[in-house]
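Missing here: one protein chain of the complex. Every other protein chain is in place.
Showing chain A:
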Amino acid sequence: MTGQPVLELEGVEYSYRRNPALRGVSLKLKPGEVVAVTGASGCGKSTLLHCAAGILTPDAGVVRVDGEDLSALPEERRAALRRTKVGIVLQFGQLVPDLPLIDNVALPLLLDGHERGEAHVAARHWLDQVGIADDADAVPAELSGGQTQRAALARALVTGPSVVLADEPTGSLDSRAGQELLDVLLRAARYRGAALLMVTHDNVVASSADREIRLRDGLIQHEVSL
């Protein structure tokens, strides 16, 4: 895999009040690369993902997305970069309850100023990619956990992000639905050519990565190619 990193963390530190969650973490993701971040609960995995997504601002260190230093950008540009270059999938879909799937998936494009028709075409394409095109008009309450996660994935990919961040993407699903979602996630990220950073405690999910980074007490304990 060649090319400049699409995501780069350099010496990232973050504390909740006085409790350090990350104590100097550096990593790079190249285009198309799949990386699993593993480690026991409380090791800093989710904090790392939230810093990478620009949801949390590190106390020290730098986060670069497509070469742009997130902390050096004004809030508005940071939010725009987050919307267009970074796709996020959380453990429980986090869809807007009242909106049909097509609108949920189109939402990032609408927020970014795209025309409704154009946004719906893109949303329909990604609903098709994740295998739930027939549910475009359903609202989240009508969906299974697996379908919800697929919709969340479609929403994460609709803007054409360089990097997809997934926090325990299969965590709310049973083993079979989890495996199916993992296959869809890998296929869709590959189809899009996006790098994928997955935080997981599931060894089957971790096994699908090119690289495993294991955290312990806010530091990288080891990093191995798979």
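Going forward, a contact is a pair of C-beta atoms (placed from the backbone, for glycine too) under 8 Å apart; a residue touches a chain by one contact, two chains touch by 3 or more; residues count from 1.
The rule we apply is simple: contacts and distances are computed from a predicted model.
With the options "Tripartite tricarboxylate transporter TctB family protein", "DNA-binding PadR family transcriptional regulator", "Xanthine dehydrogenase" or "Cation/acetate symporter ActP" in hand, the undepicted chain maps to the protein name "DNA-binding PadR family transcriptional regulator" (source: UniProt). Summary of contacts with the chain left out: across A:R83, A:H114 or A:R216, the touching residue is A:R216.
Residues of chain A in touch with the missing chain: 38, 40, 179, 203-204, 206-208, 212, 214, 216, 221-222, 224-226.
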